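Removed from the display is one protein chain of the complex; every other protein chain stays in position.
The block that comes next holds chain A.
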Amino acid sequence: MPRRQPIRRAQESQPLDAETIAKRTKRHLDELERSNYAEPSGSYHGMDEDDQAGKSAKGRARQTVSDKRQLSGPSAKRKKANMNIRTAILYRKNFATLIEESGLTNISSSIPTYLTAAAAPPKEPTRPLCTVCGYWGNYKCKKCAMPFCGLDCRSVHDETRCERRVI
């Protein structure tokens, strides 16, 4: 009897477009910048001492840690912090906001800044690695374009990575 393959043509005939893949890659790179796994990337709260109680956004927004410390030494606090310092401590801005507010996007690109200093893309493309085992990834998943090295890793990929990864 001939071996029968399940028919899944409808699903497989739609490869992912480049934009979705770029989005996925960007999200992955953002994930790699996280300080902790269990929090949304880009958010830097945490540190709420009473984890269960202080969950409301309002209660957390104005909480600071720096003025609650009991420290002694010759430069222990003599006076109250001035406005500038209070503002910096109370209103934390993330890096994207700071870039926006710095006005760097408006100045001439001939002036070296954070935005111009990034290394240019490489001249030669790199050979991809298998996302499952780390060996050369000579094949690509039809559905999500992730590289893998062979049939074994492909089945692992199909079972675990693929579905989760496709947006």
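We take it that contacts are C-beta pairs under 8 Å (C-beta built on N, C-alpha and C of every residue); 3 or more make two chains touch, one makes a residue touch a chain; residues count from 1.
Just so we're on the same page, contacts and distances are computed from a predicted model.
Which name from "Reactive oxygen species modulator 1", "Proteasome subunit beta", "M-phase phosphoprotein 6" or "Actin-like protein ARP6" does UniProt give the chain that's left off?
According to UniProt, the chain not displayed is called "Actin-like protein ARP6".
On chain A, what residues meet the omitted chain?
25-26, 28-29, 31-38, 44, 46-47, 49, 64-66, 69, 71-76, 81-82, 84-85, 88-90, 92-95, 98-99, 101-104, 107, 110-114, 117-123, 125-126, 128-129, 132-136, 160-161
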